[in-house]
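With one protein chain held back, the other chains of the complex are shown just where they sit.
Showing subunit A:
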Amino acid sequence: MRQHGVPTAAGDVIRLDGVTRTYQTGAPPALANVSLAVAAGEALAVLGPSGSGKSTLLNLLAGLDKPTSGQVTVDGVRVDTLSEAASARYRRERIGMVFQFFNLLDDLTVLDNVLLPAQLAGMPSKRAQARATELLSYLRIDRHTRAYPGRLSGGERQRVAVARALMNRPPLLLADEPTGALDTASGHEVRNLLAQLNQDGQTIVLVTHDTTLAEACATRTIELTDGRIRRDTAAVAR
């Protein structure tokens, strides 16, 4: 599917080449022949109506799912060919994920939640502690270090999730509707945080149907409909 010609740049963090994902044979694909390149330092917002394939795209990038055809390359790694164990290691080292419903573990304290990725990766405990403390204060949730997630507000929980996602300094941060479950004020908080992170150099792929979120923190926007890219602001710019 090279003829669709994704421009190749040395600094690309993400490259999708003709990626198709079909869940059920016969059903229309959730993603249809998508090709895409995202450069380091970009904040890409993926827009589109419900069921258009946004989460599918994100899962493919995270190595949580495999394309039916096509290639997915992230940070130089061919994600679509990884074994289960290798894709776990890949996620640990290169991907941070933020979800709509936080997906914090209720039985772990804020600190333990944040430490988790480092512990799974086997980072020495001293270094992990230092990194967690740094992140928690950067995200202004250090007063809740010993609290359990259940006691925090939605915005605070999402900031804990972001801290956890950034723990292993991933080259790519993935966020699926990060403000979808938040009230306006908390949504604002998270939106500013993501914008701030991107300004500090973090590459972000952000799935949302909230256009204000996209406008506030995305450097580039694509729109999916029925699994195809309908609009790409980068293409327009070029």
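Here is the rule we use: contacts are C-beta pairs under 8 Å (C-beta built on N, C-alpha and C of every residue); 3 or more make two chains touch, one makes a residue touch a chain; residues count from 1.
By definition in this document, contacts and distances are computed from a predicted model.
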| item | value |
| --- | --- |
| Undisplayed chain, where the name is taken from the UniProt record, one of "FtsX-like permease family protein", "ATP synthase subunit b", "Trimethylamine methyltransferase family protein" or "Acyl-CoA dehydrogenase" | "FtsX-like permease family protein" |
| Of A:R92, A:H209 or A:R228, the residue in touch with the unshown chain | A:R92 |
| Residue of A:A32, A:A121 or A:A195 touching the missing chain in the full complex | A:A121 |
| Interface with the undisplayed chain - residues on subunit A | 55, 59, 62, 64-65, 84-85, 88-93, 95, 97, 99-101, 103-108, 112, 116-117, 119-122, 148, 150, 164, 168 |
